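Some notes on the structure that comes next.
Note that one protein chain of the assembly has been removed; the remaining protein chains are unaltered in position.
Chain naming follows the written order as A, B and C, and within any one chain the residues start at number 1.
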Amino acid sequence: MLKNILVALVLSVMAYMFYNAYSSYETRTELTGMSHHFASKGAEEVGAANLVTSIIVTYRGFDTLGEVTILFLTASIISFFLKLKSGDKEKIIRRDTSELLVTASQLLIPIIFMFGIYVFMNGHLTPGGGFQGGAIIATGVALMIMANPNISLNHNVIHWVESISGVSFVIIGVLGIFLAGGFLDNRMFSLGEFGDFFSAGAIPIIYSFVGLKVGAELSNILNKYQKSQKEI
Amino acid sequence: METIKLIGAIMILMGSFSLLIAVIGLLRMPDVYNRVQAGTKASTLGAIVSFIGVGLYTVESWGDGNWLGRVIILIIFILLTNPVSSHVLMRVAYFTKIPLTKLTKTDMLKKDGNTIIKEGENE
Amino acid sequence: MMEYLELGHIGLIIGFLLILVGFWGVLTQKNIIKIIVGFSILNTGINILMVSLGYVKGKTAPIIDAAVAQGEGHDVSQSIVDPVPQALVLTAIVIGFGITALMLAYAMKLYNAKKTLEINKFNDLKW
Partner (left out) sequence: MNNEFVFVGIAIVVGIISIVLSLVAIHNKKLSVAIIAAGIVSLFASVLYLLMAAPDVAMTEASIGSGLSTLIFFYVLNKIKRSDA
């Protein structure tokens, strides 16, 4: 009873604060401060058509680095928690998958991977980028492990892709210090023609590495959850 | 160009009508299997017809700037994924023993040794 | 009425209501999985709130193309919405997925320890 009263009190205080915040809100009509600078100078400074990409990869590149690190930490903690006991490895998952799903997955998985790679290669021109492309690749891996529940994904491939893309991300960031203005500066290559595929300096390369790394980490998490189904 | 646009608009309308029929089927069908069938069949047709309509509606010239190529890719993708997903959905529903409706006449999967109760049989 | 209700206001209302509903679920539910569902809804509400704070009325997406032409004397910042909250929310969604996966791994561990998901049964630290 006391708990219910406390919950009601907390929620009503929150609702009152939200009401105040809502009633003092005015619709914005123009950009101010930092975002005005990003919007008006972003095209000539960075050379990417997608301003969200230019903010994520260059202006706030440290943020992305930390974010990828946090995702890596999460994947490692999950694989530590969902570790199989010895003797669980021989168990198989008794779940019959239909023939139609297996055949369709063989047809669909290359298309899904190709679409994911397209999304993160074109992150500087169209909506999309490393995080979306990585998530799409992980969806393809999910389809693969759903069609064949007893498949064992190659651990070495996932770990090598993850490590090499992470290290290359940092190395390109450090190269920016020597060849251009600072850490993760994309102007170490020429900016190129605005709107071309090979433009915006190092942004496509960095975002491809981010996409590979995110895809490998999400696939690793899915694989661990799939493996945990064995231990009955 | 104006006639092509008109044909596109009419196709979009037909696709929307098919989607409306899909929704009515979802509401009125008696059990899960019929509902999934109504939803998937009618919505696949509706989506394909509306996509072709959108492709014809946005034709400005036969060179650049029309959506027909992208729309064809989308249609191929829908034709690949939509039947497979509904098949898997109904298969899982059968093996988790969701009851069939009482009006069911034949149950082909039952002959293969799977058992399932009809609605209201064990009461 | 329609002049008062704009997309920014609607996004703000939906975000606030989803935050309240998610917080209510986190505070009152007994099942651990329901608590995690509550956290997920709270996360969605906060993301909607942040995106709607960056919305500028009548502007298009922050991608410079033919619709947002950058010619002489034409300022890009006059025709796009705020890109900074979108970049923040993009990373926040991925982090939210990581957090959800981590919480579910903990839930599985807790279930293996006591064979129950009721939060009141886990009273080892109470005295």
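A few remarks follow.
Here, a residue touches a chain if its C-beta (ideal position, glycine included) is under 8 Å from a C-beta of that chain, and two chains touch if they have at least 3 such contacts.
All values reported here derive from a predicted model rather than from experimental measurement.
The chain not shown here is in contact, across the full complex, with A, C. On the side of chain A, the interface with the absent chain consists of residues 50, 52-53, 119, 127-129, 131-132, 135-136, 138-139, 142, 218, 221-222, 225-226, 228-229, 232, using the contact rule stated above. Against the chain not shown here, chain C presents residues 2, 5-8, 10-11, 13-14, 17-18, 21-22, 24-25, 29, 31, 33-34, 36-38, 40-41, 44, 47-48, 51-52, 54-55, 57-63, 81, 86, 89-90, 93-94, 96-97, 100-101, 104, 107-108, 111-112, 115, 117.
Operating definition for what follows: only the chains that are shown with their structure count from here on.
Taken pairwise by the contact criterion, the protein chains link up end to end in a single open path, with no chain closing the loop.
Averaged C-alpha coordinates give centres for chain A and chain C that are 16 Å from one another. In chain C, no residue touches at least two other chains. Annotation for chain B: no residues touch two or more other chains. Only residues 4, 7, 10-11, 14-15, 18, 21-22, 25, 27-31, 34-36, 38-40, 42-43, 49-52, 55-56, 60, 63-64, 67, 70-71, 74-75, 77-78, 81-82, 126-127, 131, 135, 195, 214, 218, 221, 225, 228 of chain A touch chain C when the two sit together in their complex.
Put simply, chain C touches chain A in their complex at residues 6, 8-9, 12-13, 16, 19-20, 23-24, 27-28, 54-57, 61-65, 70, 75-78, 80, 82-84, 86-87, 90-91, 93-95, 97-99, 101-102, 105-106, 108-109.
The residues of chain B lying in touch with chain A in their complex are 77, 80-81, 84, 87-88, 91.
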